[in-house]
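In this view, the complex is presented without one of its protein chains, the others remaining in place.
Note that the chains are named A and B in the order they appear, and that numbering of residues resets to 1 at the start of each chain.
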Amino acid sequence: MEENRQQSVLTKVHDKDRDAHPMLSKRQSRRKFLQKAGGAIAAGAFGAVPLRGWAADAINIGALYPTTGGMAQIGVGCVAAAKLAVDMINEAGGIKSLGGAKLNLIISDNQSDTTVTRTETDRLISGNKLSAIHGCFASALTLIASEVCERAKVPIITGSSTDQLNKGRTYTFTPFARASQFAKAQLQMSKLVSDQPKVAVIFENTAFGTATSNGLKELAPGEGVEIVMFEPYSAGFTDASPLINKVKASGANALFSVSYLNDLILIVRTVKQVGLNVAINGGSGGFVIPDFYKNVGKLAEGLQGVAHWNHDMSADSEKVNVEYKKRTGEFLFEYAGGLVAQTYMLADALERAGSADPQKVREALSALDVSAGYAAMAPGGKVKFGPDGKNIYGRPLGVQWQDGDLASVFPKEDARKPLLKS
Amino acid sequence: MANRWKLLSLAALVIVPVALPQVVTGAFAQDIFIRILLFSFIGVAWNLMGGYAKQLSLGHAAYFGLGAYTSTIMQVDFGISPWIGMVAGGIVAMLASLPIGWLCFRLRGPYFTIATIATAQALMLIFLKFRDFAWGAEGTTIPNLGSSPLMMQFETKASYYYVVLGLLALGLVITYIIEQSWMGYYLVAIGEDQDAAEAIGVNAPRIKRDIYMISAFLTALAGTFYVQYIYFIDPATAFNFSISIEAALVSIVGGIGTLWGPVVGTVLLETTSALLQSWLGSSTGGIQLTVYALILMAVILWRPTGLIGVMLEAWQRFVLRKPARVRTSP
Partner (left out) sequence: MLETVAQAVINGLLIGGIYALVSIGVTLIFGVVKIVNFAQGEFVMIGMYISFYLATQFGIDPILSLFVSMPVLFVIGVLVQHFLIRRVLGPNDMPQIFLTFALSLLLLNLALLLFSANYRTVHTSYSDEALHFAGLYIPVAKLIAFVVAMILSLALWVFLHTTDLGKAMRAASQNRDVATLMGINPNRVFCVAFGAALALAGAAGSLLMPFYSAYPFVGQVFVLMAFVAVVLGTLGNVIGALVASLMMGIAESLGIQFVGADSGLIVVFAMLLLTLAFKPNGLGGGRVR
């Protein structure tokens, strides 16, 4: 039992008489017992995994990530980060304005599948009194979760980059860079390695790849970059050779690949096999996770990408990185680090709202304005939401693989290490 | 005595499903019921062709997807109500089943099955590639209209439940009518031995074509409902192979070629799957589907003709007190 829990009216009024009213206290503890038991049974029935006590006023945060299915590695990392964030907040005393109430993380697996996302989001919301949700990594999945949250009027905060998440919604918040911004950054980075960049763009043909690549197409002329090849491809191919063959034929000197991990591995290796001399910018997604380096090895050195979050942004982010490394043995990657910041943003909103009610949390989130602390872990160090749920200060980072880790190299004010030219 | 049982069970059959969402109000449970009803319906649609006529199609997702896309395109691009779109989708599916049927029915056995898989996959690829008329691989969400019964969007889950209950009822009624008619006999004859059936004068190609159209039409209705329920459509979801598999699986597990087989199968499979997801879903990845697969294998190995046979036997033995039937075929 916490020490600072809010006193209920009854005990406050009858405090001095508590010993004189044994019936009163018994009723209280019986009610508490029933609440706890009921909560335990409900949690068991719905398969929830509560992490921090069953006190009556814990605040429930839902986390929906793909821990099985095609995106499982990333999902597992995200869940580890989510747990870390909640632990950190709870150890620092929880939500003070709610009497030190702890955050209770309820995790669900969306199996990297659209339908499961739909039903799991529903289940999370209806089976628990949630104050907010964060998830789902893949843009396509997050869009669905956002639809459910909008209708259920529960706020969702996410690092997914598709611009569609900011259209016509009031309960969806995106503190980090949008797909269109990634595109601009990628184009500008290509000019760092060559004066006349001729870029081949290949992208996986679902929401993630299409959104980013459309941004590339639109902005290229304005940035003085020529796109010589622009091809969507079906993710999960058996062989990257035909695709790379085409890249070679196009005469490009830079390759932008917007892909998930398995294809990226093949693409990078095939480029080496072909002996093609192109600067690869792997975008975001599967490119900026430790697993990429593990599978591609030295070939990754010097490859550039973009990310909406990196652990070397600030002292705070490095601190979280150290903790995460202790728990998982790997560096804290983009999406996972971003969601730690998001959890802190939720905590900040809860503090200001003074309530676990999702609509009040939404109000508080829309008024968020931070520039210090863990909640402000973002490129540029500031987060403030506009009316469309976008962070008005949001921008991406250019990153580069150096020595098995990701270093922020672009733009100048965010660069923590110099760009390696090869 | 038997009459009273019959009346009671008939009454229960109508009252229980209708009253269920009023009694069990938890959204999680209601979601399971909706899934059960929906997949029973898809299974019933499949069963007409795959169960009675033994034409093992694993490409019904093609019609599911066509129905889903037709109604969504009509709704998002032209603002037409999905109720109309649903019927339109059914018609599109019926028309599509003609050329697909023409191609596939020339093939026998596993060739037929694989050809149906290929057509569903081909449709998925087409919808993935051509983003001009159908949003390509990104898919789209349907506009949030809040409570709008005329546009098939409801605030409460219970309303969706009743819609899909109606669909299932439709499917069962159609199956019953066909089963009891001359078409039903022809279907079974074709299923048992197509050559023999043709030899005694059954016009097999025409019957197969007709039942395929009906099956496609019904499956497409399910597709429309599905989009309205999950608010989202994209080619991978609409033409997903797992829909084709589930349509066949529930019928096989429950009892192919029977009226209630698909329903029995769906209740068992979906409940098992939901329970497993609930108990094991948040632990190590893969365990709930591993258990599910083991259960599935056990059922197939133990009773290849489907569990409804077991239930009927149990009913006969314990309720009606008849002696056990000798099983003559596996």
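Convention: a contact is a pair of C-beta atoms (placed from the backbone, for glycine too) under 8 Å apart; a residue touches a chain by one contact, two chains touch by 3 or more.
Model, not experiment: these values are computed from the prediction.
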| query | Which residue from B:Q121, B:S159, B:T272 or B:Q316 sits in contact with the chain not drawn here? | reply | B:Q121
| note | Answer key for B:L150, B:A199 or B:L301 versus the chain not shown reads B:L301
| query | Given the contact definition stated above, which residue among A:V76, A:I95, A:L141 or A:A220 touches the chain not shown here? | reply | A:V76
| note | For chain B, residues touching the missing partner are 56, 103, 106-111, 113-115, 117-119, 121-122, 125-126, 128-129, 245, 248-249, 252, 256, 284-287, 289-290, 292-294, 296-297, 300-301, 304-305, 329-330
| remark: The missing chain sits against chain A at residues 68-70, 72-73, 76, 202, 205, 231-234, 236-239, 241-243, 245-246, 249, 261-262, 265-266, 269-270, 272-275, 291, 294-297, 299
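Basically, only the chains that are shown with their structure count from here on.
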| Any idea which chain B residues touch chain A in the complex? | 26-28, 31, 35, 125, 128-129, 131, 136-139, 141, 144, 146, 229-232, 234, 236-237, 277-282, 285-286, 289
| task | Provide the residue numbers of chain A that touch chain B in the complex, in ascending order. | result | 45-49, 67-68, 72, 76, 107-109, 114-115, 118-119, 122-123, 125-127, 140, 143-144, 147-148, 150-151, 164, 168, 205-207, 210-211, 232, 234
